[in-house]
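Just dropping this structure here.
For this view, one protein chain was removed and the others were kept in their places.
Chain IDs A, B and C follow the sequence of writing; residue 1 opens each chain.
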Amino acid sequence: MRFGVSMEADLLKAFDMLIERKGYTNRSEAIRDLVREKIIETQWQEGKSQTAGAVCLVYDHHVPDLATKLTHIQHEIGKQIISALHVHLDHRNCLEVIVLRGQANRLRQIADQLASTRGVKYGKLMMASTGRDLA
Amino acid sequence: MRFGVSMEADLLKAFDMLIERKGYTNRSEAIRDLVREKIIETQWQEGKSQTAGAVCLVYDHHVPDLATKLTHIQHEIGKQIISALHVHLDHRNCLEVIVLRGQANRLRQIADQLASTRGVKYGKLMMASTGRDLA
Amino acid sequence: MRFGVSMEADLLKAFDMLIERKGYTNRSEAIRDLVREKIIETQWQEGKSQTAGAVCLVYDHHVPDLATKLTHIQHEIGKQIISALHVHLDHRNCLEVIVLRGQANRLRQIADQLASTRGVKYGKLMMASTGRDLA
Partner (left out) sequence: MRFGVSMEADLLKAFDMLIERKGYTNRSEAIRDLVREKIIETQWQEGKSQTAGAVCLVYDHHVPDLATKLTHIQHEIGKQIISALHVHLDHRNCLEVIVLRGQANRLRQIADQLASTRGVKYGKLMMASTGRDLA
């Protein structure tokens, strides 16, 4: 199957450089890989397989009550949360890595809840598996 | 700019379902987003900005010497490694999350070295920033 | 040198049972060991040797602002604090283990500051050395 894609000249130029550096032979091949990766990631994160993962949060501890609120949320969540590692990056910023275990889709929800807490600058879930076996 | 992309029927079908669920209006829009994301991620991980990150490793601790080898590597790396959190997932598998701080491209190298150690099943770097400000 | 010690009958009885179980030949021997241990611990924790240690805190995260306050204190302390591991014990209680590195007497101070924060139920410093070489 073939279809057309429109893209700004600048973005296309940057994409072609990336393709060359990564050693793809053409744009279709690179795009198929990106699409496949995204589909696998999405299916996986909506599935019910048992897995482990880590959520990485960056936040400013001067935001009133934020550390307390994040602690509350983690206690309410309960058994899926194994432990959290806290590193004081600088005078303002904290990095918190929270290790989770449970159903993939539940871990996804927990990560979204933590990352969307007001004052969290950055939040990302890393699954401890690619789920590639599902593809 | 417009160009054509070829894709297997199955993959295209799965992609169209994803597009619908994510609320994109057409394939070009979705592909531009995927490409943009990849470029940002790559530029960022090859740059020299100071950042923090976490590497997530899954490995089987029955592989002879693997835990010892991973510990050696971390000691040799030295100051970029802040600490590591180890969770015993089950009788065979360990999840180790290693928190790093340093230049983005150096963290990328360290993650690759750890993930490519023989016996490590899965390794992924999560940067504690999107680097989106670079884009 | 000899001196007399007075002790309640109950405590003395419990002490004699402990002495027997630990295999001491008499009370003096057991008491000398307790005294020696305490002196070493105290000298060590008031000294300036470089060491590492861990502070173990138990607190109720429902105490308003406590998690936030403990995070602030750790950021202000700065470089002696390497990272903190947080475990959600139950619906109320948190266990936080904070890893420190620096001068023994400074680590002692930090541990006291953290443990005396209002709402902390229990706080204890464990030095990553006995300092026995000092004795």
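Brief remarks follow.
Keep this in mind: a residue touches a chain if its C-beta (ideal position, glycine included) is under 8 Å from a C-beta of that chain, and two chains touch if they have at least 3 such contacts.
Bear in mind the structure is a predicted one, so any value in this text is a computation, not a measurement.
Between the chain not shown and the residues A:L12, A:I31, A:I82 or A:L107, the one that touches is A:I82. Seen from chain A, the chain kept out of the figure touches residues 82-83, 85, 99. Against the chain not displayed here, chain C makes contact via residues 1-9, 11-12, 14-15, 18, 27-28, 31-32, 34-36, 38-39, 42, 52-54, 56, 58, 82-83, 85, 87, 89, 95, 97, 99, 101, 122, 124, 126, 128-130.
Although one chain is not displayed, its contacts with chain B can still be listed: residues 61, 64-68, 70-72, 74-75, 78, 81-88, 91-92, 94.
As a convention for this text, only the chains that are shown with their structure count from here on.
Interface chain A/chain C: over half of the residue numbers present appear on both copies, so the contact uses mostly the same residues. Inter-chain spacing, taken between the CA centroids of chain A and chain C, is 39 Å. Centre-to-centre spacing of chain A and chain B amounts to 9 Å, using the average Cα coordinate of each chain. Multi-chain contact residues of chain B (touching two or more other chains) are listed as 82-83, 85, 99.
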